[in-house]
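Note that this complex is displayed minus one protein chain, with the remaining chains in position.
Labels run A, B, C and D following the written order; every chain starts at residue 1.
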Amino acid sequence: MTDWLSPEEWTAVRLSLKVALVATSASLLPGIAMAYALERGRFWGRQALDVLVHLPLVLPPVVVGYALLLGFGRRGPMGSLLAEQFGVVLSFRWTGAALACAIMGFPLLVRAIRLSLETVDRKLEDAAGTLGAHPAWVFFVVTLPLILPGIIAGMVLSFAKAMGEFGATITFVSNIPGETQTIPSAIYTFTQVPGGEGGALRLAFVSVAISIAALWMSEWMARRVRRRFLA
Amino acid sequence: MTDWLSPEEWTAVRLSLKVALVATSASLLPGIAMAYALERGRFWGRQALDVLVHLPLVLPPVVVGYALLLGFGRRGPMGSLLAEQFGVVLSFRWTGAALACAIMGFPLLVRAIRLSLETVDRKLEDAAGTLGAHPAWVFFVVTLPLILPGIIAGMVLSFAKAMGEFGATITFVSNIPGETQTIPSAIYTFTQVPGGEGGALRLAFVSVAISIAALWMSEWMARRVRRRFLA
Amino acid sequence: QARDVVVFAAASLKNALDDAAAAWSRESGRKAVISYAGSNVLAKQIEAGAPADVFFSADLDWMKYAISRNLIRPGTRLDLLGNDLVLIAPKGSAVQVSLRPDLDLASVLAGGRLAMGHVDAVPAGKYGKAGLEKLGAWNGIKDRIAQTENVRAALLLVSHGEAPLGIVYKTDAVSEPNVRIVGIFPEGTHPPIVYPVAITQDSMHPDAAPLLEFLRSAKARPFFEKQGFKVLNTADSGS
Amino acid sequence: MDGTARQTEVPRLMILDVDLRHRQGAFTLDARFQSEGRLTALFGPSGSGKTTLVNAIGGLLRPTQGRICVKERVLVDTRQGIFVPKHRRRIGYVFQEARLFPHLNVRQNLHFGRWFTPKRERVADFHAVTELLGIAHLLDRWPSTLSGGEKQRVAIGRALLSDPQLLLMDEPLASLDEERKAEIYPYIDRLRDEGDVPMVLVSHSVPEIARLATSIVVLNDGRVTASGLASDILRHPRFFPQAGLVEAGALVEARVLRHEEAYGLTVLQAAAGTLTVSRLNLPVGAPVRMRLRARDIILSLAPPEGISALNVLPGTVVAIEEVEGSGVDVTLACGSDSIVASVTRKSMERLGIKVGLPVQAIVKSVAFDRDALGTVHAKNM
Partner (left out) sequence: MDGTARQTEVPRLMILDVDLRHRQGAFTLDARFQSEGRLTALFGPSGSGKTTLVNAIGGLLRPTQGRICVKERVLVDTRQGIFVPKHRRRIGYVFQEARLFPHLNVRQNLHFGRWFTPKRERVADFHAVTELLGIAHLLDRWPSTLSGGEKQRVAIGRALLSDPQLLLMDEPLASLDEERKAEIYPYIDRLRDEGDVPMVLVSHSVPEIARLATSIVVLNDGRVTASGLASDILRHPRFFPQAGLVEAGALVEARVLRHEEAYGLTVLQAAAGTLTVSRLNLPVGAPVRMRLRARDIILSLAPPEGISALNVLPGTVVAIEEVEGSGVDVTLACGSDSIVASVTRKSMERLGIKVGLPVQAIVKSVAFDRDALGTVHAKNM
């Protein structure tokens, strides 16, 4: 089993998993906040924010990668700020790959949560309010549990996207084995040389297997959530 | 205004619009059907189908393009069938680009519709049944209107994705100006040559502008739908 | 030194460079980490401060780009490898073309398309366009070209019969059993195909120079030649 | 209509024939009853399985086991594997919660059932129904902007307008005011008697059931504890424990004898004697049904004099039954009618009431249960 993939490929698999998990979990809170703001907020610039969130979907991944490179690279404004103030370096690190994946999956995450948020019965939130719950509590005790299916769906999409994301990642953090070489990057490398198809296929297979596992887990969670209150 | 983009770039813009529109509208019905089957169906192989739908998200776009080439290329089983039986040729045609975009956006479309479908109150469908509506009618007169927000959201995602899709498209139908060169392909070209940033930026801008228009239209539609029944 | 030396190399070099780097590791006990991507991406990344010690480009343009932005340590650039450009057809194809001036490819294509790398963006595409222009065939077929994101995709189109003809590197063609080399573009029909390698300006890695030295040594030569590259510039031949 | 043929048939036709078992969670519905009534009331405490039973009839749930026939048509028979899907049952179901379609406005909601009704069977009059229910001014509104009672009325209208062959109503009038109910009751009467649409009505209101029901099924914890003709079940508090003592009474049928226009009164002829009530808008000779509540009747040893009550029915004590608390139920035979009076034990002892004693039953004319003063149409008699 282990010799079925080379150690380097195993590294890529582990890294991909790590990147996808970190990307998904790190974008969760901002995703919920963003979805809430876009769906419920009535502030100036909401529409612009909406467009911004969708950009990674609309633009070719390479462009997003370039933008990240310019913004979060060592010499970019955000990159240097982060490095100087917080000692966080993203460029050419796996954290950068996670950022790229998070950003590429963000519109999917936000959309799914918004869609759930739309269908939340505001009357239940009102009811919670009359029972003494401060709006913040209402959000945590009523709204959040009710949008759980959307959150799960969004996380699945974001995770799957992270497992497959390539263009932005390779452009932003390159393809450094052990640091930034994720499964898609490794697959890409294989497709660039003669005789690489086998390796590409093997890795694609692993990627699909991981995603199946993630899908099943999410379906299981969603069913648990739903069984309860839509029985 | 017109000289702001070269004629060739205008062609790419027009083509991208056409491809995105066709991809989105052509995947609409299969998307609804698939979402319905996955959400409500209890058939053998449902899980496998679910995984299949998610594949384009999980796999690097290039791999998807490669798979399309194998399946829908001139010599591929589907490709030759389509060509012989229906005279439909996809390879090197804009129709192939539309297929690639449709497939890449399919998981997003299906997910959004499923998420809406999940929240449809089955009791309303029951009520329609007691009023004499055959299950098929129930679907069209009750279920479908109720999942409209999900359908709109799914179409926006699918359209945006189609505007940005590049890897699968160029691999499957390559980059033929006037036939398969979409905005992302053109942008890609610019990024590949030293000093091409300006052109890439111009095209990216157009792409974003189109997507903003699409977003606004969708929000407008969604608001109309929602105003009615969630007032 | 905790960190291994980092090489940014064009993706098409993977097989050869992996083997050569492994050999170097065995010999020196050091390790090289190689990041493969498009030359353009790599150049831009180095510009953005990537931790690359060695840049191995697939064409001259992006090396020149890097040099012009002071990203390369002066005097370290070396045009290490060369390649040939070939016209290919699917294995079963019977086409006969001789790559001479007044070439008429349009009739050979017979409605099909010529697959090649993007003529502005992909090195193999640029070379191919130059070659076709030189042979007088460009104007006749410039609307019949299927441009691909990279040269491998062009190979793919031909090997799967989507395109009756394609222009790729010899290195790609020889290793693909499903294609047949129809002809080799004569020298002089296109700018020389060169793979330059250099140490980056910011690199302070002590292994960078030894690695480069190894790559140009006779010990590395077989790995490159095995993949079909021409080694232009070895330590023995000098430069 | 083809009245003559029906008149003899109807009484023999079993309208509802239910025998089913169904489990949901810890609750088991185990209901067996037959009803020949054209309006069968389901009565029972909250959680006793009324909605579950109605759902089974409506085809919303597949009983674990059993058989359901409506007007001799087998809708469910688990043994034979018969299960008619809900959209083929031609049932109008007024749900306990309104269940309006949120994406359709009121007019579209009302029309919904029509879309699926064969043209020649569309008889319900849209205009009449919306006027009756007081929803004509709401037609262009969205359900989300309706008040609770408005929603419920639209739901009733939607069911009526689908021209069902069986009407299931789960507490349809619970959130309506008395005035509105009083307007709807006669319509339900007509539907029941003329329209040939049998009904199943879930209600917690005894006056309502007395007013409308021809048969009653009492459910308790998933089991049928009593079922039969409304007149039988209502007569006695024992069959109807939920109603409490105060609601026991007798159903009496009568005909309009004459009108006393000067006083705005109508005199009715029952088997027990004549009864004077507020002016009824019915022709002389028309049949009516009233409920004489046991607690509304005062017994007197001699015909009383100088009192305001206009109705005094002579009768004979035929039974005395102790009931819980301080009272006894005294059953009188008045002509061929039987009437129940509820008096205290103290009064009974004081007056020396015993079986066989001739007594006078005093009922105030306006003390009739107005709700129970239903019109009974010819076919029912």
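Following the convention adopted for this analysis, a contact is a pair of C-beta atoms (placed from the backbone, for glycine too) under 8 Å apart; a residue touches a chain by one contact, two chains touch by 3 or more.
What you are looking at is a predicted structure, and each value in this text was computed from that prediction instead of being measured.
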Query raised in the report: Among the options A:Ala26, A:Ala133 or A:Met221, which residue touches the chain absent from this view?
Result: A:Ala133
Query - Candidates D:Thr51, D:Thr130 or D:Ser162 - the one touching the absent chain - result: D:Thr51
Report summary line: Those residues of chain A that touch the unshown chain are 123-124, 126-135, 137-138, 141-142, 145-146, 148, 225, 228-231
Query raised in the report: Tell me, which residues in chain D touch the chain that this view leaves out?
Result: 24-25, 44-47, 50-52, 96-97, 134, 141, 145, 147-150, 152-153, 170-171, 174-180, 182, 204, 206, 242-247, 260, 263-265, 276, 278-279, 295-296, 298-302, 304-310, 325-327, 341-348, 351, 353, 362, 364-367, 370
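Here is the rule we use: only the chains that are shown with their structure count from here on.
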Report task. Could you give the separation in Å between the centres of chain A and chain D, each centre being the mean of its C-alpha atoms? Result -> 61
Requested in this report: Could you tell me the distance, in whole angstrom, between the mean C-alpha positions of chain B and chain C?
Outcome: 35
Query raised in the report: At which residue positions does chain A touch at least two other chains?
Result: 62, 66, 188, 191
Query raised in the report: Going by the touch rule set out above, which residues of chain D reach two or more other chains?
Result: none
Requested in this report: Could you tell me which shape the graph of touching chains takes: line, ring, star, complete or other?
Outcome: other
